[in-house]
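For this depiction, one protein chain was excluded, whereas all remaining protein chains were kept in their positions.
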Amino acid sequence: MPAETTHSLRVRYNECDRVGIVFNSNYLVYTDVVATEFWREHLGGYSEFNGLGLDVVLAEANIRFRRPLEFDDEFEVRASVSAVTARSLTLEFDFTRAGEQIAEIEISYVCVDSEQHTAQPIPEQIRSVLEGD
Amino acid sequence: MPAETTHSLRVRYNECDRVGIVFNSNYLVYTDVVATEFWREHLGGYSEFNGLGLDVVLAEANIRFRRPLEFDDEFEVRASVSAVTARSLTLEFDFTRAGEQIAEIEISYVCVDSEQHTAQPIPEQIRSVLEGD
Amino acid sequence: MPAETTHSLRVRYNECDRVGIVFNSNYLVYTDVVATEFWREHLGGYSEFNGLGLDVVLAEANIRFRRPLEFDDEFEVRASVSAVTARSLTLEFDFTRAGEQIAEIEISYVCVDSEQHTAQPIPEQIRSVLEGD
Partner (left out) sequence: MPAETTHSLRVRYNECDRVGIVFNSNYLVYTDVVATEFWREHLGGYSEFNGLGLDVVLAEANIRFRRPLEFDDEFEVRASVSAVTARSLTLEFDFTRAGEQIAEIEISYVCVDSEQHTAQPIPEQIRSVLEGD
């Protein structure tokens, strides 16, 4: 089974806007926090990429907003691998609050070398972790 | 011709991450700043919605990252109407720096009443402004 | 003894700047997160103020930066009451990482009514909690 990680978060006061709901850009902040936990769980940390002279950079982010989050809400985000190609991978992030769907975010990352930022193949040992082999 | 607005911005230091490029969530902050200018130019301000007991809320945001932005970069964002339906509208935001494409963001908004947040028709006077009639 | 609360946090990637350390404004975000936990522990939640028609607003914030925080660092913040007057209270926030001092922040809040935002006496039941009577 492809790799996945679930992480819990709580809405901070400063993340809410004038109408009392989480401002849209913060969903990408939450997603990044959960991606950090995903890499920690499956690779021992994102620095595993850096150790190989690599980085992953965002190519695409697609967000579907279903229901608003409010101040102090506790919610869960489940990150799972939805696609892996030679040089890119796509993670899906499902946001839920007490079982209710809040948002879905799909992010495509490209693997690049840390110096030139040119696309590079995803190393076999990372690919096999992502694909759950 | 459908309504459009172009606005210039400069990257703030705190918007950049450890590798020296703008962190992804800030693209949605920039988009929101430009949407504010779009409403100012075409409606006299977003408060025109509130005056009619309405709000627009995000349903979808799709981002394509083309090239990174760095600290202190000046760039332009052109917002234009790409679709209007009975109760929703889609704005496209094109980010460029010195003519070079940086990112494209498409955001779909739903028109709702300010109290119950149920979907409402976009008022005729606003629709005609958006469609450039 | 005056009321106090200790809360643990972890540095998010987007909170770090180009030189790899937490950008200064985020210390006030952390402080606010810990203040929320302080009110939860001692009053059952900040909404206790709102229930009385009151709010607390910042009058002053004084920060001493001792050592930088880096991405993924875990750290603790201890919030404690350092002064209570008729209409204001001061909380001190001590930031430590593995026992090492990171920063000290002192924030003075004024109690105001939620409508007019004019200064109001701190209710006796809240004062006695703050002073640890």
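When the chains are written out, they are named A, B and C in that same order, and each has its own residue count from 1.
Assume contacts are C-beta pairs under 8 Å (C-beta built on N, C-alpha and C of every residue); 3 or more make two chains touch, one makes a residue touch a chain.
The shown structure was predicted, so the numbers you read here are calculated from the model rather than taken from an experiment.
Trainee: Just name the one of A:C16, A:A35, A:V56 or A:L130 that touches the chain not displayed here.
Mentor: Of all options in A:C16, A:A35, A:V56 or A:L130, contact with the hidden chain holds for A:C16.
Trainee: List the residues of chain C that touch the chain left out of this view.
Mentor: On the side of chain C, residues 19, 23-29, 32, 55, 57-65, 68 touch the unshown chain.
Trainee: Even though one chain is hidden, which residues of chain B still touch it in the full complex?
Mentor: Residues of chain B in touch with the missing chain: 12-14, 29, 32-33, 36, 45, 72.
Trainee: Considering the whole complex rather than only what is displayed, give the residues of chain A touching the chain that is not shown.
Mentor: 13-14, 16-18, 20, 23, 25, 71
Just so it is clear, only the chains that are shown with their structure count from here on.
Trainee: Taking CA centroids for every chain, report which one is farthest away from chain B.
Mentor: Most remote chain from chain B, centroid-wise, comes out as C.
Trainee: If you average the C-alpha positions per chain, which one ends up nearest the average over all of them?
Mentor: Ranked by how close its C-alpha centre lies to the overall one, first comes A.
Trainee: Report, in whole Å, the distance between the mean C-alpha point of chain A and the mean C-alpha point of chain B.
Mentor: 24
Trainee: Considering chain C alone, which of its residues make contact with at least two other chains?
Mentor: Within chain C, residues 13-14 contact more than one other chain.
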